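Here the complex is missing a single protein chain, while all its other protein chains stay put.
Going by the order they are written in, the chains are A and B; count residues from 1 in each one.
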Amino acid sequence: MAFGSFMKIFLPKDRVFYGLFEEVSSNLTHMTDLFSSAVKEQDITKRNTLLKGLEEWEHKNDEVTHKIFIELGRNFITPFDREDIHYLATSLDDVADFIWGAGKRMMNYYIDDIDETTHEFASIINRSIKALNKAVYGLRDMKDLRSLTEACVLINSLENEGDDALDKGMMQLFTSNTNAVEIIKKKDLYQMLEIVTDKCEDAANVIESIIIKYV
Amino acid sequence: MAFGSFMKIFLPKDRVFYGLFEEVSSNLTHMTDLFSSAVKEQDITKRNTLLKGLEEWEHKNDEVTHKIFIELGRNFITPFDREDIHYLATSLDDVADFIWGAGKRMMNYYIDDIDETTHEFASIINRSIKALNKAVYGLRDMKDLRSLTEACVLINSLENEGDDALDKGMMQLFTSNTNAVEIIKKKDLYQMLEIVTDKCEDAANVIESIIIKYV
Partner (left out) sequence: MAFGSFMKIFLPKDRVFYGLFEEVSSNLTHMTDLFSSAVKEQDITKRNTLLKGLEEWEHKNDEVTHKIFIELGRNFITPFDREDIHYLATSLDDVADFIWGAGKRMMNYYIDDIDETTHEFASIINRSIKALNKAVYGLRDMKDLRSLTEACVLINSLENEGDDALDKGMMQLFTSNTNAVEIIKKKDLYQMLEIVTDKCEDAANVIESIIIKYV
């Protein structure tokens, strides 16, 4: 028996979820930092190497998410409502999927100029995932409910910033005589990035509802 | 203590949901009427003022939706299944989001010609939200189940009309030598409008399932 499995016996079974969500959250933190580095990288080959790195994290995250669902099926007792665990795992998994989706499009569509809107999204997403990470790690002991709630409020307001970034980005495309094919590519990229902020908000909303039930 | 809070004490706690859903439904009614007036307005400046008005309602509605989720966390006893309240609140909130999303796009993309398809959508959405309003207000006493069910059936058939309007609209764009950039803009607008009818249907489906459980 591996030491990990040995330890698990002494761990209250429902506490396994905290560790898995923290693992997911760490993966997302790595992904957003990688994406931020990539958009700042001027050299296209180096940038694509960074973007390509997202795939590995996305796969890694798929596995942890799968574990959460397996544990959910196995455990009758869970630290918070079953559907909250389900929603939270799904939202966080979507965050990973859409960051990688955005990175993949930048490579596949040969989007070589990192425009203002993409930089803005990278920054919004980074702040959102950092706040999300704080919220996820706060779930374990539920000590500092105020800072937990503040993180969720911040993520909600960053989602609004994401909406505005998409609107402004699209307006810029339409008013700058950009050709239609370029607009199609950029629209696709912006939408992926905007969905990342949506999914962060979905996750924050689940966390908020967990807090409300706990209080 | 405000009179409202005073009254709340005497109100069975679970009945708070009816009032909140009715408030959301009234907001949506205001929004669809505003949108209908806007598409009929020939003067672009006046039209944009009407469309801009949607934002305020959307924000107002966000707050009521937030209240529903807070109450859901607080109340152990709810008038109907917790997940039905969750789905209903989410669907209705999406209706508001996508009406405002459509209005915003009309302004941001400088879509100045209100075409046949947009007029058709405005009418479909208006009828759908009016039926939805009837259904939501019918939930409180569940007296006239037949007319409640009829409203839900109507919303379902209006969603089909929405699908057809989207199909017809896209075909018109593709067969009328419209330039690609214009197609991108209109496609985005039509899709927003079509999603409004989808979300009305989602809400109607939840209401139908609430009725079935009640009978």
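Here, contacts are C-beta pairs under 8 Å (C-beta built on N, C-alpha and C of every residue); 3 or more make two chains touch, one makes a residue touch a chain.
Owing to the predicted nature of the structure, the values given are computational and were not obtained by experimental measurement.
When the missing chain is restored to the complex, the residue among A:Thr49, A:Asn108, A:Ser147 or A:Thr175 that touches it is A:Asn108. Among the residues B:Leu34, B:Leu50 or B:Ile184, only B:Ile184 touches the chain that is left out of the figure. Chain A meets the missing chain through residues 69-70, 72-74, 83, 104, 108-110, 179-181, 184-185. Touch with the hidden chain on the side of chain B covers residues 83, 167, 170-171, 174, 180-181, 183-184, 187, 205, 208-209, 212-213.
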